[in-house]
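For reference, the structure discussed in these notes is given below.
As you look at this complex, bear in mind that one protein chain is not there, while each of the others sits in place.
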Amino acid sequence: MLHLVNKSPFESMALEDCLKYASKGSSIFLYEDGVYAAMPGTGVADRMSAVAKDYKVYVLTEDLKMRGVDKVMDGITETDYAGFVDLVEANKTASW
Amino acid sequence: MLHLVNKSPFESMALEDCLKYASKGSSIFLYEDGVYAAMPGTGVADRMSAVAKDYKVYVLTEDLKMRGVDKVMDGITETDYAGFVDLVEANKTASW
Amino acid sequence: MSEETAKLMVVFRTAPYGAIYSFEGLENVLIMGAYDQDVSVLFIDDGVLAIKKGMDNSGTGIKDFSPTFRALEAYDIEKIYIDRASMESRGLTLEDLVIEPEIIEADAVEKMMEEQKNFFMF
Amino acid sequence: MSEETAKLMVVFRTAPYGAIYSFEGLENVLIMGAYDQDVSVLFIDDGVLAIKKGMDNSGTGIKDFSPTFRALEAYDIEKIYIDRASMESRGLTLEDLVIEPEIIEADAVEKMMEEQKNFFMF
Amino acid sequence: MESPYQHEASDSAYQFAKAALAKGHEILRIFFYQDGVLNSTKLMEPQSDDRHIQKRWTELGTENNIDFIVCVAAAKRRGINDTVTAEGFTIGGLGMLTELAIEADRLVEFRA
Partner (left out) sequence: MESPYQHEASDSAYQFAKAALAKGHEILRIFFYQDGVLNSTKLMEPQSDDRHIQKRWTELGTENNIDFIVCVAAAKRRGINDTVTAEGFTIGGLGMLTELAIEADRLVEFRA
């Protein structure tokens, strides 16, 4: 299962809601304002390190660049739109 | 100062953001999906009891009724649109 | 149920009225019902608030669509579920709701999604 | 400054691009600048992300408006503030920003709002 | 202000305006920007048992002489121009919002 999260982790509970239902090993895809969850050194970075141990966490390169985020946390995989398409091909998706 | 909060406390950080800046004794006005913060017995009820001690907390009657919420927590004041107008007349307002 | 029916689901996860999502979700369920598919409905997170009893729109003029949820059975939509933790953290019990969904636990949600041909979240 | 100017403020509190608020907030600041008023600009919460350096829209095609923030001085808008905690919890320092706002603490925010004739939040 | 129907902001603003007028307050102007510009389209056709948000504004404005300004920049992006705006709505520049901020004693934003 692929869970799409597009909200800022600082303002919305969307990611935490999704994690209540997603089973370990499922994929979480961060895009739009959701990409801020992958930025190192933030107030949610510790939480995201833990999340990245239990889930496969991806983040959309194009949305990172648009926002000037040039580094992502260890354990989170950068993926472009082509990779996003592959993930959707391989999984059912839920949009949070 | 009057702070307007219209987001669900279960999904949005708007109320908590507002509280970081509002000084004690300021007024918080809950309307639209913000009214759920005034509902008794929820997961945010303890937090709201504490908030109601430090701030004047109001909640819009018409939006409570629309959502079928027939009771509000102790310490929170129900106010209709006419009262909302009075609060705006008496205070500068910030919309979160 | 014939082999040609698809399993479809609508997930309600946002509060009613503040935004239109849950209303448009309901329109969607009713249409699915008309297509004779194997339709499920699931309430999670703030979506549980959409089926609260006692709504009264006299002060807002917004259309109260909660009675329409009671019509789901008439459309042969009987697989209706609610997440226990979402309901409890909003201070609700089954008695507070206009319909009586089957209570499920959070860990059943993803499995339910996986079983569908496709599903929508509102 | 003459007695006829009004104190006006624009508060940025949402992240850029996911929603248009911060872009329309910037349009608003620029217009205010043209009216020769006493204009302040404040970045709090996710609003601090709107002035992050290094934005590159080549993959999205969305208009990158961050360079326009650098033009605020040309419009004589010099009262620009940022909330320290909002900046720090997003892992940012002044070096990461396209402009150099004055750092303030959270307890100064409400006071700053009170001092205005009117203000807008985006 | 936000998109009508999609968000409750248009409803809240309307009920607030009605209550303010009932108390004898004067409403200088209502400024529609962002998706709020969609409140002004006369092409809106909600279901027959639902409220008609544009007509409700036009009636309120006519009865109480309120100036409804639709932000031109926001309107253009969203396909609103004077061929679709209803009676009572005028397309105007963002500067009119600054003027409002300079003149009005109180200003309330109804946000999404």
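Labels for the chains are A, B, C, D and E, by order of writing; each one numbers its residues from 1.
Throughout what follows, a residue touches a chain if its C-beta (ideal position, glycine included) is under 8 Å from a C-beta of that chain, and two chains touch if they have at least 3 such contacts.
Here the structure is a predicted model, which means the values were calculated and not measured.
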Exercise for the section: Report, in label order, the displayed chains that the undisplayed chain touches. Expected result: A, C, D, E
Exercise for the section: Could you tell me which of C:Met32, C:Val48 or C:Leu97 touches the chain that is not displayed? Expected result: C:Met32
Problem - Omitted-chain contact residue, chosen from C:Ala15, C:Ile51, C:Leu72 or C:Met121 - result: C:Met121
Completion exercise
Omitted-chain footprint on chain A covers residues 4, 6, 31-33, 62-63, 80-82, 84-86, 88-89, 92-93, 95-96
Practice task
Write the list of chain E residues that the hidden chain touches.
Solution key: 3-6, 34-35, 38, 41-47, 50, 54, 73, 76-81, 83-84
Handout entry: chain D, residues in touch with the chain not shown (by the definition above)
Key = 17-20, 59-63
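The definition used in the following text is that only the chains that are shown with their structure count from here on.
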Practice task
Considering only mean CA positions as chain centres, point out the chain farthest from chain D.
Solution key: C
Completion exercise
Chain centre (avg CA) closest to assembly CA average -> B
Handout entry: Centroid distance [mean C-alpha coordinates] between chain B and chain A, Å
Key = 32
Exercise for the section: Would you mind pulling out the distance in Å between where the CA atoms of chain A average out and where those of chain E do? Expected result: 37
Problem - Shared interface positions of chain B, touching two or more other chains - result: 6, 10-11, 13, 17, 32-33, 62-63, 80-81, 92, 95-96
Exercise for the section: Please set out, as single numbers or ranges, the residues of chain C touching at least two other chains. Expected result: 17-19, 45, 59-60, 62
